[in-house]
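Input: a single structure, listed below in structure tokens.
Here the complex is missing one protein chain, while the rest keep their positions.
Labels for the chains are A, B and C, by order of writing; each one numbers its residues from 1.
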Amino acid sequence: MKDTVSFSELTAHQRLQRRYQRVRQMSLWLCKPLLIEDYGLQAAAEVSPPKWHLAHTTWFFETFLLKPHSPGYQAYHPEFERLFNSYYQGVGPQFQRPHRGLLSRPTLEQVESYRKRVDDAMMRLIETLHQPDILALIELGLHHEQQHQELMLTDIKFSFSANPLLPVYCDIPLTNAENANSALNWTAFKHATIRQGFSDDGFHFDNETPVHEVIVPPFKMANRLITNEEFLQFIDDGGYHDPLLWLSDGWQMKQQLDWSAPLYWQKHDEQWHEYTLHGLAPLLPASPVTHVSYYEAEAFARWAGKKLPTESQWEYAKTTTETEGDEQLLIEGEQPIFHPASAGSLTQLSQLFGSCWEWTQSAYLPYPGYQPMAGAVGEYNGKFMCNQMVLKGGSCATPADHIRSSYRNFFYPKDRWQFSGIRLVE
Amino acid sequence: MKDTVSFSELTAHQRLQRRYQRVRQMSLWLCKPLLIEDYGLQAAAEVSPPKWHLAHTTWFFETFLLKPHSPGYQAYHPEFERLFNSYYQGVGPQFQRPHRGLLSRPTLEQVESYRKRVDDAMMRLIETLHQPDILALIELGLHHEQQHQELMLTDIKFSFSANPLLPVYCDIPLTNAENANSALNWTAFKHATIRQGFSDDGFHFDNETPVHEVIVPPFKMANRLITNEEFLQFIDDGGYHDPLLWLSDGWQMKQQLDWSAPLYWQKHDEQWHEYTLHGLAPLLPASPVTHVSYYEAEAFARWAGKKLPTESQWEYAKTTTETEGDEQLLIEGEQPIFHPASAGSLTQLSQLFGSCWEWTQSAYLPYPGYQPMAGAVGEYNGKFMCNQMVLKGGSCATPADHIRSSYRNFFYPKDRWQFSGIRLVE
Amino acid sequence: MKDTVSFSELTAHQRLQRRYQRVRQMSLWLCKPLLIEDYGLQAAAEVSPPKWHLAHTTWFFETFLLKPHSPGYQAYHPEFERLFNSYYQGVGPQFQRPHRGLLSRPTLEQVESYRKRVDDAMMRLIETLHQPDILALIELGLHHEQQHQELMLTDIKFSFSANPLLPVYCDIPLTNAENANSALNWTAFKHATIRQGFSDDGFHFDNETPVHEVIVPPFKMANRLITNEEFLQFIDDGGYHDPLLWLSDGWQMKQQLDWSAPLYWQKHDEQWHEYTLHGLAPLLPASPVTHVSYYEAEAFARWAGKKLPTESQWEYAKTTTETEGDEQLLIEGEQPIFHPASAGSLTQLSQLFGSCWEWTQSAYLPYPGYQPMAGAVGEYNGKFMCNQMVLKGGSCATPADHIRSSYRNFFYPKDRWQFSGIRLVE
Partner (left out) sequence: MKDTVSFSELTAHQRLQRRYQRVRQMSLWLCKPLLIEDYGLQAAAEVSPPKWHLAHTTWFFETFLLKPHSPGYQAYHPEFERLFNSYYQGVGPQFQRPHRGLLSRPTLEQVESYRKRVDDAMMRLIETLHQPDILALIELGLHHEQQHQELMLTDIKFSFSANPLLPVYCDIPLTNAENANSALNWTAFKHATIRQGFSDDGFHFDNETPVHEVIVPPFKMANRLITNEEFLQFIDDGGYHDPLLWLSDGWQMKQQLDWSAPLYWQKHDEQWHEYTLHGLAPLLPASPVTHVSYYEAEAFARWAGKKLPTESQWEYAKTTTETEGDEQLLIEGEQPIFHPASAGSLTQLSQLFGSCWEWTQSAYLPYPGYQPMAGAVGEYNGKFMCNQMVLKGGSCATPADHIRSSYRNFFYPKDRWQFSGIRLVE
């Protein structure tokens, strides 16, 4: 995938076309290990089938770019507006989310043809565009697709895990080599008034703005994520059986869903294993614990006598510290490992990007003065600002050019199917 | 599929081999209209994906024939015993029924290979067999597969109907020609003591025995099934809004599930349509109403001032009356119509076989002296003798050599996804 | 409560007035052990508070007798028609059943005043009555009240059992004296054509008619009910853990509701106890096992290699056998024991009346030619003829003048809060 001309020689239009193609191809590339039968899997209401992801991300461009801005564009299929609308009430009614797996038709072939048709039209549209707000919408569509690339991976993992055959998504085995860490150590941060939120030029979601001042009292942050080995101590110490360690809602959820370990942990012959996108494997002690809910992360922190970071603390730490060499993000053209790796011998602040999404103790709420985007895309972020918690940092399934310090991911406290992990502060 | 030698020249073993092959091929033939994506569809817990049906019927032969009776037979896959066990506790634990649609693996190709492997072994086993009880088990396996052929069709219909694109299973259009009937008329039956149950030589399920005497008071039976047109009168007369017409449990179910018409009826532009395996079509007035629950059938009967037949009445009528020319069953080698057809100008008792399963007012209970089969296959019928109602007669999706007068089908009163219809008595 | 004149000297009107008063007083007498706080208890949707029973039985007379047949009668309260209507759609809408416990108003005092007002009006109405159908309605109302007397007792028991303080309804202790039995023995019955249903003159429910002929093959019936001791053998033999002993629906229900013993059994210090209306007591080994579901009764019978009787078998046995000395019914003026007693040394057929309701393997269905009563009271029985099983014989909580051989009680197979027990046949 090497460029034959240097990227800087291209025009802005050509650069956007290139980026458009690369992002779109990445989605297909991530589906390569799948068989046709896998494309329809939906093991829970909040999980979508890969085929649906492929169609929905295409729908985004058709609905918000081609229909309004490409004169003469004909919708690929009259029913797709409904079938592949996720939650945009401003666009119209949506096919019921829990039933997406029942859409055996359109077939994979038809969805690929839908993608092709929309991609061709988008290539032509880009050539003629000059309005910055429409170019921004295309950029939004690409970041939207990148979000779905991560979801596709975590959704496949979840759906595969419902099959006792435990299918392997990526046949490169996880290695136990160098699976060791230095002891946890702590970086101190002074009292400060920080500017939180996005303040640069480039792309960002509306929920990262406006930038605003926040007072942050002094704190210390753990240099790396909590490992499986450390989490095992919590389990062995009765962490899942002591209600005093848990938030009230968390304890109820734990009881109701009968949690006794992170999502993909399984015990075989008295030995802990973990189901991963690389198949079932013995638990790697020094790898970050992942697929834990906010409730489990919070209980672990209480047990450890520490706290989870606030969003402000995390952003302060990330933007004021050198944290080189610790990124494990999804990079085009490189063979990824779809599982968080050990921090190894690093002792400075590390694993802030890539690895796992880190639960913060901050609720997902609007920044002061927040304004959602105009139009139906205004539903993208704003309407979810209730009942969810902010996660920071990206994971091993996050595309590398999609993450920022100001990025605010959000999930319900009970959610476990993302690559979510634990960072402590004190 | 013509035989090159006359069937009577074949040995008993050859005849069984032939029958085995034909029944097994029929399952594959019924799947021909499906695309790979369709094989995993499961739109409700009580509905199974086509691929699962193909595997489970194969599992039956592997489990009850090959493993115990074919020395040296190696299981195709160690996990299949669990994955494709439907409900046989005597065999072992079962993969959860509502999640069958999540088994993207094994793939269709693997399931076809599983079928081939088992079929080859079965061909060899049959050649060596002499014990009548094992031959009877093979016959049971074939009838088992034929039951699943009908279920495959009704399950596909149900799962397809969840897709707004309403896929067409069979592209032969339903015809409106001759869609008219004579008025309902009534055949009288005298008071009699009948012998109910199976008393011939051939194959039958354990639940049809022992044959026993039952006193049947005089009654009259309607010559044909209730039509869509007649059912529309019930609807237009407020049948779905008058609790006095309904059984108490039926009214609750109707309220809870918000029923206002048979399962596949849809109103478009003030015109009733019906989703069929031949696609969405305007409602045919003279065709039998189908896909109604027992509750709806019973409410219709009360509204009409009639009753549903008892199992005894139905069997009495069927076994003592000439009812030629009315069968619409699934026949190998003929192009079927997967929807019940109008009785046309017939005025004598008709539509007793084929067309629709007919709800009786008899609960599914053991006959006096009933003994289930020995071993794990004893779970086939007996353990379901509670909470279900008997249906008689077979439907347009029932294989022709699978039905008998003494056949007892059974479903819950709320079930609507079978080809179930209404016959009245008075 | 001695009569000062002999009962035979009274006029028919006076006799009906007497009977009316006695039945009505019995309801109040049964409530004597209750405190005001107890009158509103409703521990499950299918259980009603005592106060509601007192009001609903009164509503029956007001609605079906006084309003239509007592000129000038003024409804006690305009809202009571709705509040105390149980399920009569023909009368009008009903207050939601699961919320009956929320009716703190009307108070107990007001409900007692409601009873008094209706009783006075009924006394006057009876004096003027001559139409047999209206007299029959009064008789129906009295038997209706007697049914509710039994329900009141079983409902109180169920609601009290939800309180860890386990309130005592009757402070006469259950005695262990003579709590022993002879071994089970069997009475043989020959093949016969019996006349099933009610054929005498007196009161009966519509569901007991019409009388009709039924062929009953030969069978043997156990002379007494299954005891706690015998049921313990089933438990100790793993009866609650072997799915092969259970109906499919029964096994699911057992798993879902986590049954491991009859409803009111509790283990304290490795010793089985039973909560009774006489308080918590050590389990009496020779007393009949009670508060079992149909599923448990049926599983026990399969484990024992026997069957439950059919309705026909039971009625045949009861009507053709001398069974003196075995009744334990509720009798006015006598101090009852609200728990089934041991059969003691009796060896002939016993415990057919009183003691426990006996699950039959007959579904509750209409007799051939069944016609419900005319008018709204037609909803009394007929609309429940689906999904329920017939029980015969009455219990220790059944008023003595309320039971007959032809009486058909009916409950769902999962129901356990009645005094339901197990009789075997072979």
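To be clear about the criterion, contacts are C-beta pairs under 8 Å (C-beta built on N, C-alpha and C of every residue); 3 or more make two chains touch, one makes a residue touch a chain.
Source: prediction; values computed, not measured.
Novice: Can you list the shown chains that the hidden chain touches?
Specialist: A, C
Novice: Among C:29, C:95 or C:412, exactly one should touch the missing chain; which is it?
Specialist: C:95
Novice: Which listed residue (C:16, C:108 or C:194) would be found touching the missing chain in the intact complex?
Specialist: C:108
Novice: Looking beyond the chains shown, say which of A:217, A:238 or A:282 touches the absent one.
Specialist: The missing chain is touched by A:217.
Novice: Looking at the full complex, which residue from A:209, A:321, A:348 or A:361 touches the chain that isn't shown here?
Specialist: A:361
Novice: With the missing chain put back, one of A:21, A:96, A:128 or A:387 would touch it. Which one?
Specialist: For the chain that is not drawn, the touching residue is A:387.
Novice: To test your reading of the contact rule: which positions on subunit C touch the chain that is missing from view?
Specialist: On the side of subunit C, residues 35-41, 43, 51, 79, 82-83, 95, 99, 101-108, 159-160, 162-165, 167 touch the unshown chain.
Novice: If the hidden chain were put back, which residues of subunit A would touch it?
Specialist: Subunit A touches the missing chain through residues 87, 89-90, 193, 212-215, 217, 243-244, 246-251, 294-295, 298, 310, 361-363, 365-366, 368-369, 379, 383-387, 413.
Note that in this section only the chains that are shown with their structure count from here on.
Novice: Report same or different for the subunit B and subunit C interface, where same means the shared residue numbers exceed half of all residue numbers found there.
Specialist: same
Novice: Among the chains here, which has the CA centroid at the largest distance from subunit B's centroid?
Specialist: Most distant chain from subunit B: A.
Novice: Suppose each chain is reduced to the average of its Cα coordinates; what separation in Å results between subunit A and subunit C?
Specialist: Each chain's C-alpha centroid was found; their separation is 60 Å.
Novice: Need the CA-centroid distance for the pair subunit A / subunit B, whole Å please.
Specialist: Whole-Å distance between the two chain centres: 47.
Novice: Round to the nearest whole Å and give the separation of the Cα centres of subunit B and subunit C.
Specialist: Comparing mean C-alpha positions, subunit C is 39 Å from subunit B.
Novice: Counting only residues that touch at least 2 other chains, which ones in subunit B make the list?
Specialist: Where subunit B is concerned, no single residue meets two or more other chains.
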